[in-house]
Structure formats: structure tokens, C-alpha cells
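For this view, one protein chain was removed and the others were kept in their places.
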Amino acid sequence: MLQNLVLIVVIVLAVFILMRLTAGDPARMSTPVFASDEILQTYREQFGTDKPLTAQLWDFVSGLPKGDFGTSFRYQEPVFSLIWQRVPETLLLAFTALVLALVFALIVGIAGARWPGSWIDRFGIAASTFGQSAPTFWIGLMLVLIFSVNLGWFPAVGFTGWKSLVLPAIAVALAVMPADLRVIRASMMDALNQDYIRTARAFGVSEARITLFYALRNAALPLVTVVGIDLGYLLGGTIVTEVVFNYPGVGQLAIDSVNARDYPVIQAITILTAMVFVFVNLVIDLLYMALDPRIRIEA
Amino acid sequence: MASTALPLTGDPGASPAMEDAPQELSWWRDFLGRNGARTFLIGLFLFTLIAGAALAAPLITEHDPSRNNITARLRPPFWNKDGGGSTEFVLGTDGLGRDMLSRMLFGMRVSLVLAVAGLLLSMALGVTIGLISGLVGGRIDMILMRLVDLQLAFPYIVLAMAIVAATKTSIGILIILLGLAGWVYFARVVRGVVLQEMQKDYVKAAQVLGASRWRIGLRYVLPNVMPAIAIIATLQLPGLIIFEATLSFLGLGIQPPTPSLGGMMLDGSQYIASAWWVITLPGLAILLVTMSLNIMSDGLRQLLDPRLQTV
Amino acid sequence: MVSSLPTDRAPALSVRNLTTVFQTREGVVRAVDNLSFDVYPGECVGIVGESGSGKSVASLSIMGLIGYPGRVDQGQVEFGGRDLLLLNDKQMRSIRGTQIGIIFQDPLTALNPLFTVGRQMTDVVRAHRKVSKSDAAALAVEKLRLVGVSAPESRLSAYPWELSGGLRQRVAIAMALLLDPQLIIADEPTTALDVSIQAQIIELLRSLKDQLNFSLIFVSHDLGVIRSIADRVIVMYAGHTLETSQVDALFQQPNHPYTAALLGSAPTLASDPNQPLPAIEGRLPSLNNVPKGCVFAPRCHFSTERCVSERPLLQTAGQDGRQVACFYPLGAPVNEGVGR
Partner (left out) sequence: MTAVAPVVAMENVVKEYAVRGQGGKGTLRALDGIDLQVARGEIVGVVGESGCGKSTLAKLVVRMESPSSGRVLIEGQDAAALSKDEIRTFPRKVQLVFQDPYGALAPRMTVGGAIEDPLRIHGIGDSASRKAKVSELLTLVGLGDRLASRYPHQLSGGQRQRVNIARALALEPEILVLDEPVSSLDVSVQAQVLNLLRSLQQQLGLTYLFISHDLRVVRYLCQKIAVMYLGNVVEYGTAETVFSRPRHPYTLALLNSIPDHQVSMRDQRSVLLRGEVPSPIERPSGCPFHTRCPMAREICSESRPMLREIAPGQWAACHFSEDVPALGDQERMSAKAP
């Protein structure tokens, strides 16, 4: 827990300093190229970037406990509500993609471990090699080309209902699925090779029960871990996919903010992401404990 | 001792063939007979083909990849004769009438050079950090691994975008970005293997023989880390190619007029309804090269994983 | 103990010409080659051999537990009037655990670490009988008590790794006994244990066998362990049966040079510390390259050209169903220095 807190503090500082040191002057981005120094100065005062770095940092940090992430330079709105408006869409996309990827990976991975070399196993390996090899944005573009432009089944851009979710979710799922599938298949194979599986077999426990109950229970541990790792792919994939589909989520906002040097928004997004990461990892630790009694003892 | 279900574990060295036959002569046949050897060779062959074509781009195509030709805009590939395709522009032209094939070849060249440079950087960084972390342990290990977690904590692409947007894109910056993208995987895996190996008796034996920590690390442990490094490298390279393309697609990578695969697709996305090939073909090119690397990596993993070699 | 072959009864298990092969990179190897033996009711047959002798593969083959890349190539395993090798998966499953029980070498890996002892035992009961969970648990408690586990009720909620090695193996034995099988196969059941615990487990198996009258196949690499429990012994080497005999006859007067040499090379408390051990020179053959003639010929002191070129078959030698696969079987007792 303490480690996680330290982690978040380090992220806050790193993001803050990195933004201030490397990024250009946000005032210049918001004003015409030929703006005078006075105009630039007013903008800087308005943004708060005229103050020394330490003061800016203090302003920023002191607002955090109140949930105040500052005000967007570009929209002149509280950053938190700006992000919050877009969270549901992004969550929806990420969650749908994760479920799609997991369901596919579970079915194909278990079948592949049970019957290695079978058609379903080979299909799974091919699909995951494809997902690993193709850039997510290109998969998005191809989906648009086929299903929107040529077939007209789904809308190409924006968010107008569940149909807008289908193509982006598939694109993100394809980015996440390969890692899941590999881990599930490998850990299932490993579990099926354990002595206690042979024991269960030797005592006449049915194959279905052995696979779905004995082995899967043991394979569930690495699976939980992989979901944690998925998070990175998931968020990365979501950002790119949102751009391709012009999907109104947090990823879009992040890219727009990068281009506009809208520090407070970028800061807030990275910090919130880190918090989500920490939270998910906490859940994973708890899940581990629930799944493996050996860990319960050690904790 | 007790035997296991597999009868072959008993005494692997005992066959007279092993004792007397000159092993060097048959190593190639032996190699081909191993799990994953064929897969690896197929991947290697494909990759060499593509990389060779990209590196020899000026010899293959006569078109200047950057020369606009307004009279020959959006020509389809040669097989679409009705749409105006011809063998002059084998794979058609883009929105500015530039030859797709030569742009793809030159773009691939840039991609590969960048990705390989990034890979070498991340390998050097990651292996060093992983080794230090695993060998030294303690506080230093904890700090380094926190650093790894930190990088994994948020999508790297946001950070990369911020840096690129702030510092003006240059080849150097891009290589550094790519290098920083991959080191965590090397560091993690190398550290893991080192820690695992350090538990083994041969390391303890070396300690008892008086070997220093660094001697043990470099002479005894490092050779066992090599397979893992090779596998990660073949896995990371396609990842870096895709990452570079993604940055270029977002307009943050290689800047025009230098051709890049990601940039081609960014340009092409405005013609998605009229000229499918402008976005499709560069993606396919990436797919081919990354797929060949992933196949290679698969084969390598089977080749180098001793557990898979029993059958 | 049974000292002569109980031929008046039908065998509980009859194995004929069992051959199990494994597919390897170098080709097909025969892990068990033409194994035949009978187990009579209430009898303990010991299978003894070193690594790669095929003793464990044989026991797994009987249970139909050989998986890819191995398979049973030929033979019959007659049990309860049926050939087990001809049964389909479902029929075989109904026999495992109910009519044949098995005990594995390492109870730590043989028991599922994520399930409690009770869960694993009741699972076995409920795989074969339509009983309630509490009835199944009651049966588990009964068998745990039978094998001398103290406070059996409370052990049901323990995980295998929470138990000591000896207790774990007792749980594994209780599991094998759950549904009162006629035959129990024990594959190196004491190898992972300390000597004092090993003695307890052997004593336990002996008394259970006398009490419940099941047949026992006991696989071990340890000659002393085999002598302390088996009625009859099969000596295996590189997949082949070299000798079978009543237990005392085998140890007092081994007929096969390998048996004799093995007995000689294993130190006992009575071995003379001032004499070098009569070791068997050379090493175990790889199954990829089993000698063409007698499998032991390359290491045998008595081998002749015939031994190298021709494989001796298992032939009856003496009384009590004693068999030996050797052209020049030994006659003198081991104590008079047959090893070399």
C-alpha cells in the first residue's frame, strides 16, 4: 500500500516536471503567432504559468486532495469534470474490449491446451499472431473500410449508440487478446501436466471436471496477472482507437491536450490512469488471495 | 532414483551414438529435427526477404518516393485495369500521385532502421538494469523495479506523444523514445531469469569455488539469460515497428516528406471511401514484417525452451 | 505370508505382453517391453528397477494413464473379467478409484494445492457414487481414521501443504482406499519420505493389506523396501523383465546376474566397509539404444557372444513360478559372492 502511494507521488512529480521542462509555452499555443508580449503575459497569468515552478507545483498538489486537478488552459473548465464527462464512453469501450478478448482467449486457450494442434488451437495461434502483428489503428481503419464504407453496417465515426461501440471494441480487443490467449494456453497446459491432474484422472474424475475445475482453477492465477498487464495495452489501444474512430473518450481528449500543451489535462489523465492501475493491482492482489490459499497464509 | 512417467529422463547421455559419432557433422539435421526450427527458419526467411527488399529499395524501384505527380493521383494497383491501374505504378499512387511501392519500400527502410536502433538501445538498457537488479538485489533492486512498474503504470504512448510534441520530432528523439519503450520488458525478464538462476546449485558451487559476484553474473548466469534476451528481442522488434508506425500515424513520428508507413496511412485515411489501397497496403506491409518476426519469435521460443524439447 | 503361488485362485489382475512405447525425436522407444505377470487376491507384487527400467510406466499403463507422446502398443490387462486396454474412456474411468486405487510417489505434488483434503476426497466419492456431500465427507473421515490420521474431521479442511510429509502420504493412501478397491498400485510411495516415516508407511500398508485383503502392486527402486513388503518380485531393467520370483528366494538366491549384481552393489548395514562395493560397471542403457541381445549384456560379467547377439526369453526356472531371462542363470546364493 505504501509502495503504491509512493508510486503515485513519483508519477505526479515526474509528470509535472516533465511537462514543464519539455513542453513549449502553452500561452503561445493559445495565442496567434504574432501576439505581443503583453497578451502572452495575460494568458500566462490566467494559466498560472507566470509563477515560479515551485508555486505552480504547490497549487497543483494542494488541490489534489479536494479532487481539484486544476483548470484546463484550453477550455477554461475544471479538468476533473472535463475528464469525467468522457470517462463513461472510454470505460464502456475498454470494458467491452476486455470482455471480448477474455471470452475469446478463454474458450480458444482452454481448447488449445486441451487439444494442442487441433484446428481450434491453430486458429487461436493464427488469430493471436495477427492481433500481435497488426497495428491497432490499422485494424481500426480496415474495420471501417470493410464494415462501414463497403458494407455500411456500422457507423465509421463518433458515438451514436451501441453500434458505434462494435468496431472500436473489436479493434481494442484484438490488441489485448494475444497476450491473454498465450498466457491462458500456456498456464492451462502447465496445469494439465501437473501430478495432481494425473491423480484426479487416476481416481476417475471426469475429463470435463478436470479441465474446467481442477486445471482452470490453477490456471486462473496467471490469468489474473495478465489482466493486470492488459491494462497498459487496453488504455494504449483505447487512445489510438478513439482517434481512428473519432470516439469521444478520454483518449481523444489526451491527444488533443498534448497538441494544445494543455498541461493540467495531461497531468490529470496520467495521474488518474496511475490510480486506476494501482487500484486494479490491488484488486488483483485480493483476487490472488481468494484464489490461492497459500498466499493467504503468507500475507 | 525413482523414475518418472517419461522413460527418457533416466540416462540421456548413455547412448553409444552420443559417445562416438562426430556430432559436428549432423548438427544441421539435428537442428532441423528440433521443435520450432522450421518455424524459426520460415520466419527468418520471410523477414530477410522483406528487410532485404527495403534495404535495396533504390535498386528495386525507379520512382522517387517523394516526387508528386498531380496527373497520376490515386491510381489503383495494376490489376485494376478499369480503374486506371497500370504496371507503371505497380501498387498504385497516393493522393499526391506518388508511387505507393517505392514509398512503402523507403518507408519500411526507415521503420526498420529506427526499430532496430531502438531495440538495441532498449536491449542495452534493459539487460544492464535487469542484471544489476538481479545480481545486486536489495534496495537498488527495489528502486529499479519500481521504475519498471512506473513505466508500466500508464500508457507509454501518452508520455511519448507529450515528449514528441514538445521537443520537435527528430530521428534521435524517436530512437530514444523507442529505446525507452522496450527496456522494461528486457529488464523484467532478465532480472527474473537471473534471480531464478541464482537459486541454483551451480551458482552456489561457484561461490564455494571462490568466484566473485560479477564473475558469477557474467560467466555463469549471463549465458543462461541469452535465450530469454533473444526471445524478447524478436518479440520487441515488431512491437517497436508498430509503435513507430502509430506515432507517425498520429502525426508525431517521421515528418513529411520522408516517407513512413504510418504517415502514409495518416494521409490515406482521408481517401478511405475512394482509394482503399492507400491505407490498406502500408498496413499490410507492416503486417508482413511483424508477422514474420512473430513467427520467428515463436520458433525461437520453442527452440530455446528446454521443457518443449523432451518430445 | 504367502510363500507359494496361490494357483488355486484366479488372479485379480493378469498382465500379458504389455508393451508401452514413447514417441521421441530419435524414434519410437519401448519403455515397457513385453511385460507379463499376475497378481493374486491379497498378494503384493513388487516391481523393482532403476531409472528407465519401466517400472512406473508399467503401473501407469495398467491404469490407462499413459498420455501423449506415449501409448500402450500391445498386450492385455485382464481385470475383473475384462481387458482394461479395450475399455473406452468412460468405462475405464468407472474402474479408476473404485476397483483400482493408486498411490503416487510425492504426495505434495500428487494432491491439488488449491483444494482442501476433504474437497479432494469427497470429489472422488461423488465422481462414482450419487451421495450427498456430508455422506462423502463421512466416508472420507472413516478412511482417514483407518490409515491412522488423528482428528480426521479437522483434517478435512486442511490443505495438503499444511500437512507433514507422512500425514500427506497417509491422506493419499486413504484416498486410494476410499471406495474399497480390490487392487492398489503404489508407485514409489515411500521414496519422498524419511526413513522413520517410510517404516511407518510400509507397516501401515502391510497391515491394511492383511486387514482388507486387497492386492497390491508396489513399485520401488529400493531393494530393502521391496523385500520388506512384497510377496513376489519382478526385476525390471531397460523396459525388460529379467527375473520374477518369490521374494525370499530372489534375495537369497538371485538367478539373474543383474539381480545378483544389484544386490551386491547396494550397501547394507552388514556390508564390509573394508571391501570395495561390487559395483556394476558402465551405465544404464538409454532407451533410444537398447542392446540388441540381452539388455544387461554390456555390463554383465558372464556375458558371452550369444548374450550380445540373441535376446534371452523369460523362462521358468525352478519352482514357485520362478522365471529368469538369462542363458546362464546363476545358482549359488548371493552371500557367497556371486556379484563378481
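For clarity, chains are labelled A, B and C in written order, and residue numbers in each chain start from 1.
Rule of thumb we're sticking to: a residue touches a chain if its C-beta (ideal position, glycine included) is under 8 Å from a C-beta of that chain, and two chains touch if they have at least 3 such contacts.
Note that this is a predicted model, so its numbers are computed, not measured.
Summary of contacts with the chain left out: across C:32, C:45, C:139 or C:223, the touching residue is C:223.
Screening C:280, C:307 or C:325 against the full complex identifies C:280 as the residue touching the chain left out. Of the listed residues C:100, C:247, C:297 or C:314, the one in contact with the hidden chain in the full complex is C:247.
By the touch criterion stated above, the residues of chain C touching the omitted chain are 1, 50-51, 164-167, 194-200, 202-203, 221-229, 247-248, 251, 261-263, 265-271, 273, 276-281, 283-284, 299.
Along chain B, the points of touch with the absent chain fall at residues 1, 10-14, 18, 200-202, 204-212, 215, 219-220, 223-224.
Convention: only the chains that are shown with their structure count from here on.
Summarising the inter-chain contacts, the pair of chains with the most C-beta pairs in contact is A-B.
Work out the mean CA point of chain B and of chain C, and you get 51 Å between them.
Once the centre of each chain is set as its mean CA position, chain A and chain B turn out to be 22 Å apart.
If you average the CA atoms of chain A and of chain C, the two centres end up 54 Å from each other.
Residue positions of chain C in touch with at least two other chains are not found. For chain B, the set of residues that touch two or more other chains comprises 5. Taken together, the chain C residues at the contact with chain A in this complex read 63, 65, 89, 93-98, 101-102, 104, 106, 109-115, 123-124, 127-128, 159, 161, 175. Across the complex, chain A is touched by residues 5, 146, 149-150, 152-159, 161-163, 165-167, 238, 242, 245-246, 249-250, 262, 265, 269, 272-273, 276, 279-280, 283, 286-287, 290-291, 293-295, 298 of chain B.
On chain A, the positions that touch chain B within their shared complex are 3, 6-7, 10-11, 14, 18-19, 22-24, 125, 129-130, 132-138, 141-142, 144-145, 149, 156, 198, 229, 232, 235-236, 239-240, 243-244, 254-255, 258-259, 261, 266, 269-270, 273-274, 277-278.
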